[in-house]
Every structure is written in structure tokens, then in C-alpha cells.
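Heads up, one of the protein chains got dropped from this complex, but the rest are sitting where they should.
Letters are used for the chains, namely A and B, taken in the order the chains are written, and counting of residues starts over at 1 for each.
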Amino acid sequence: MWILKAVGALLIVAASSGVGGLYAEKFARRRREIKAFSDALGRLETEVFYGSTPLPTALARVAEGAPRAIRPFFADLLRQLEMTDDLRSSWRQAMERHFAQSCLAPEDLSCLLPLADVLGTSDREDQRRHLKSTADRLRQNEETARIEEDKNTKLWRSVGLLGGVALAIIFL
Amino acid sequence: MTLDVGLIFKLAGIGILVAVLVLVLERADRREYGQLVALAGVTIAFLFVLQLLGNLFTAVRTLFNL
Partner (left out) sequence: MQILQIVGVGLAAAVLVVVLRKERPDMALLLSLAAGVVIFLFIVPQVAQVARLLEELTVRAHVKLLFITSILKIIGIAYLSEFAGQVCRDAGQEAIASKIEMAGKIIILALAIPIISAVLDLFMKLVL
């Protein structure tokens, strides 16, 4: 009888801690995604302006070196580009689709979305400036995301664990 | 009526956990959540005690024929 209760209590605590941990993970993932995009933009800049590679090839190369989290975005983008050859709408659509299942915040999206109108349109220097300013803004966001992550992960993990113990005590 | 020691320890456990949760939330700048949790804890404990009080009143009523 009591072993049933013990197992039940363990399950409840484990489940609740898991939920707390998952919620805490979101903050870490946002920070990592922002950094991934920031690095990818840096590499894009190098490819296009120091390597003079055409945009689709450059994007493909950047996608290869990118962390797993943002590769789907680039894959989607390249597929769209192949179909429509319109960077502006492809970038927008791929970005929106990626945003729907990522941990990015709206302010991060508003940094990255305008690149649709920039890439491949104006002259090199102008594009470089835009890319640099976007990278800077992304780095600021990364800093705020890091601060939030530090504040929140420990908190939500503890809340998950303690809440689980409380529920186990109440119901068992 | 057997001594329901478990209930006492359950209430004490809930009380201690609520205190800890409130402290954790306060430290993370979420005082409002802490107060909410405290309120919820008191409500749940009160429901437990309400059941006990019902038993008490029934027992006293049958005992003293009130």
C-alpha cells in the first residue's frame, strides 16, 4: 500500500519538476537561437562581401555551418527561393514559419524580418551596414535574453520541484 | 476514532512548502505569485481542517445529545 503511494508521489514530483524544467529551458533556447542567428548573419556577411559568392550559394553555405536549431529556417528559405526566386517574400515567409515553432521573442523577429528588404537589393556597402546594425541589435537582445535566462531558469526549476512536492503531499 | 497523525504532518508539510515557495518567489522578484501561492495554501489547508471540524461537531453532537 505504501509503496504505491511512494511511487505515486515520485511520479507527481518528477512530472512537475519536468514541467518546470521545460519552461525554464525556453529561456536558454531563446538565447541560443539569437546567438545562432547572429553568428549566421556574420558568416553571411563574410561570404557575400569578402567571398563575392552569389546569395543562394552563400545562404546554403551558412546553413551548413549553422546549429541544428536554425537549419530548418534556412532549408525552408532555400526551397522557397528555388521556387519563386524572390528573396523578399521567401525570407518573410520562412521567417514567419520559423517563428511559429521557435523560442524567439517578437522583438527578435522584428530585428530579423526587415532583412528581407535589404538582402540582394541595394549596393554592397549599404547591405553590409544593414547586416552590421542588425547583428548589433541581435547582440543586445542576446544580452537581455542571457540576463533573463539567469534570472528565470533556477526559479522555474525550483517552482516545478516544490509545487510537485506540495501536490504529492496534498493528494497522497 | 483513530489518531489521524498523518493529517497533522500533511498540514505541516503544506505549511512548510508554502513558506519555501513564497521565499523562492520573493527572491526572484515575483512577490505577487508568492502571495497567490500563500492564499491557495491557506485555502487548501482550511478545506482539510473544515472536514476535521465537521467530524468534531458530529462527535460532540452525538456525545452530548445537543
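To be clear about the criterion, a contact is a pair of C-beta atoms (placed from the backbone, for glycine too) under 8 Å apart; a residue touches a chain by one contact, two chains touch by 3 or more.
Bear in mind the structure is a predicted one, so any value in this text is a computation, not a measurement.
The hidden chain, counted over the whole complex, makes contact with B. For subunit B, the list of residues touching the undisplayed chain reads 1-5, 7-9, 11-12, 14-16, 18-19, 22-23, 38, 41-42, 45-46, 48-49, 52-53, 55-56, 59-60, 62-66.
Keep this in mind: only the chains that are shown with their structure count from here on.
Between the CA-based centres of subunit A and subunit B the separation comes to 43 Å, rounded to the whole angstrom. Against subunit B, in their complex, subunit A makes its touches with residues 151-152, 154-155, 158-159, 162-163, 165-166, 169-170. Those residues of subunit B that touch subunit A in the complex are listed here as 10, 13-14, 17-18, 20-21, 24-25, 28-30, 41, 44.
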